[in-house]
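The complex appears here without one of its protein chains, the remainder shown in place.
Take a look at subunit A:
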């Protein structure tokens, strides 16, 4: 492999258990988002747009659909002769096989791959955030600060700060200390789970950490605190755009709804394109009696009923008289005549029978898992 300046590693192995029914069959990064995308499209497109040409994707939990989706990486223009997307599941060695035991262990187990790519810097990303960010600016800041590690941070509301890993920095952005979910936060700068490390610096800490049997092999819990304890040069890089953790049903639903604002929170149609694997489907068809308001609708769908405040993925059928409001309907789901869907996330390939009702409420979104059928009357799903 040719030498590369900055290698990206996307941690995409998590189960995303807080997404419940949505991740029964697929890994969290493969969960559909925003009417045509999957969550992993965001870090991958950010890499492609930031000029990062080599991306390792670490997979573990239910990887088949994710592997199939990533394929050669051509959807993100990452099918390069000497670069592109590398899918990195755990693999067996002479002494047997081991699962990835934590975020740091996942990278540690792929040190061979990192050595092959021989980068100066390693960019670590997670596959469960929605945001658009130019990593090349963060890399510039990293170099300017002569940092050994740079952590992407974002200001969160003070009352939410106790849910995050919080950085306390000096006036130059150098990180003085780091608290995981502090009860009384000293700052409101939360870690975005985006790290740039000098390669050799990272390698040393990962090797030490692997030997430590008491470690849980996690960047936030073990690696970063250890680096800080050693007074290493850790800097923060402040990001002030839209950034959303979509690790829960409510936050996934909210992030989808955010796209429906009259001016969406980030430019969807601008120069910073979000790439995805496009289905070969025609423009969607809107029937003679359809009503669509304040919604996003994608290719291959047929809307004969009403859609309001909702996000409709490719290949969805919405029958006559059906009403879909405040909901997210994932690919190839069929909502039959006169069915009612409100405050719900309906996963792929579901069927909501004629006249059936799927109704959640704000703060208690109902989820229909992939491939399920909801019959009318008795089978109707209610919130709670």
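In this text, a residue touches a chain if its C-beta (ideal position, glycine included) is under 8 Å from a C-beta of that chain, and two chains touch if they have at least 3 such contacts; residues count from 1.
By definition in this document, contacts and distances are computed from a predicted model.
**Student:** Have a look at "Glycine oxidase", "NADH-quinone oxidoreductase subunit F", "Glucose-1-phosphate adenylyltransferase subunit GlgD" or "Transglutaminase-like superfamily protein" and point out the UniProt protein name belonging to the hidden chain.
**Tutor:** Its record in UniProt gives the absent chain the protein name "Glucose-1-phosphate adenylyltransferase subunit GlgD".
**Student:** Touching the left-out chain: which of A:296, A:318 or A:346?
**Tutor:** Result: among the candidates, A:296 touches the missing chain.
**Student:** In the complete assembly, which of A:36, A:323 or A:357 touches the absent chain?
**Tutor:** Here the residue in touch with the unshown chain is A:36.
**Student:** Of the residues A:46, A:150, A:169 or A:276, which one touches the chain left out of the display?
**Tutor:** Spelled out, the listed residue whose C-beta touches the missing chain is A:276.
**Student:** Since one chain isn't shown, list which residues of subunit A touch it in the complete complex.
**Tutor:** Considering the whole complex, subunit A reaches the absent chain at 34-36, 74, 260, 262, 264, 268-269, 273-276, 278, 280-300, 302, 307, 311-313.
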